[in-house]
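What follows is chain A.
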Amino acid sequence: MDKPLIQVKGLKKYFKTPHGMLHAVDNIDFEISKGRTLGLVGESGCGKSTTGRTILRLLEPTDGNIFFEGEDLASFNKSQMEEKRKDLQIIFQDPFSSLNPRKTISQTIMEPMIIHKLYKTKAEMMEKVLEIMEIVGLAERLVNTYPHELDGGRRQRIGVARALSLNPKFIVCDEPVSALDVSIQAQILNLMKDLQKELGLTYLFITHDLSVVNHFSDEIAVMYLGKIVEKATSEELFNNPCHPYTIALLSAIPVPDIHYKSNRIILKGEITSPIEPKKVCRFANRCEYATERCHSEEPELIEISEGHQVACWMDVVEKNAKK
Partner candidate 1 sequence: IGCSNSGKEESSSAQPAGSESSSGEKAASDNVKAGPAIDKDTVVIATADETPSLSATGHNAVAGDYVNQLMYNGLFRLDNNLNPIPELVKEYTIEEDANGEKSIWVMTLKEGVKFHDGSVLTSDDVIATLLDAKTKPEVRTYTTSVVDVEKVNDLTFKIYTDGASSALLYDLSHHGNMIRPKALIDAGNDFNTNPIGTGAYKFVEWTRGEELKFTANEEYFDPNRAPKIKNIVWKIIPEGSSRTIALESGEIDYIIELDSTSLDSLKANPDVSVLEVPSVSHNWLTVNNEKEPFDNLDVRKALCSAINRADVITVALNGAGIPAGGQTPEGLLGFSPEGFDNYDLEAAKAHMAAWGGDPSTIKLDIICSNDTKRRAGEVIQANLKEIGIEANLSSMDLATYLSETAAGNFTGFIGGYTTNDMVSFLKGVYHSENINASNKTRTNNPEIDELIGKASKAVDQEERRLILEEASKILNQEAYQMPLYQNYIISAHKANLDNTFITAGGSFRVQEWSWK
Partner candidate 2 sequence: MNSEKELILNIKDLKVEYRTEDGVVKAVNGLDLEIEKGKTHGLVGETGAGKTTTALSVLDLIQSPPGVIVDGIIELEGKNIRGLKDKEMEKIRGNDVSMIFQDPMTSLNPVMTIEDQIAEVIEYHESGGYKEAIKKTHEMLTLVGLPPKRGKEYPHQFSGGMKQRVVIAMALACRPKLLIADEPTTALDVTIQAQVLTLMKNLRNQYDTSMLMITHDLGIIAEICDKVSVIYAGRIIEHGNLVDIFDNTRHPYTEGLFNSLPNLKDRKAKLKPIKGLMPDPTDLPTGCPFHPRCDYAMDICSKAYPEKQYRNDQHFVECHLYNDDNIEKGGLIKRG
């Protein structure tokens, strides 16, 4: 593998709440090489978005390091960070609330260029805007339209265009297609893939849709309650899931094929509170294989094969065999 473009070490993000500290992201590590995509999946509220935002310092990390091209973003001050944002971008889930309703498409796409003074004249910027619009598939005639005049798919393209306007190296995609229809979803996914190839982008792709992440990512990290519980290449994860949570997650995907026989594992209950979690396996409550140890000790991520890591007390190899 190439040298990682981004490397996250011991990242923590806690929120203060009236009931105690909420461990939204609790000590996670991962790295992404240039030009690759890491998928981050998990249930709602497990800390996916928080991870993405903390990496970009849209939220201040509670602890940990974020190395980007060898520099620790976590140690940057405000103006250094503002400068650095050229290289780091984000695409949001909701194409409605992530666009300023009072700015036209061109204004939205141009704003980053203005902030970072990328071009000297307005005309140059406008030219660039049109170029980007073409890249993301927005018709020229839409330059002066407002977001509310457009449908979700086009709006999401604006979001992509805005992220691209600074020629970033790394983009956090926070559920960029969850709000879209299947056909539009496919259009956007194709677009993003093409861009990655052409521009050598690196993605952190956050989603809860496993079929999408499988299609889109090189590697997948499964998150549960602020922790990464399993991490592997997409193929490996889908062929050989090890963590009971991953297995349940995969089995829950509805497959659009009437000949497919699912042996669905229904998880009991729902995700537990992330506030002041005990130092035990956070999935133990819902896990059918949970033993006493799971309720008393917290498992670490261990590598079970090349690039495949699992955090589970069960004998992983045995489980593999069972599968």
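The rule we apply is simple: contacts are C-beta pairs under 8 Å (C-beta built on N, C-alpha and C of every residue); 3 or more make two chains touch, one makes a residue touch a chain; residues count from 1.
Criterion applied: all candidates are chains of the complex that A comes from, given by their letters.
Being a predicted model, the structure only gives us computed values, none of them experimental.
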For this session: Please name the candidate from 1 or 2 that touches chain A in this complex.
Result: 2
For this session: Please give the residue numbers of chain A that touch candidate 2 in the complex, ascending.
Result: 43-44, 151-154, 181-187, 189-190, 208-212, 214-216, 234-235, 238, 248-249, 251-258, 260, 262, 264, 266-267, 270
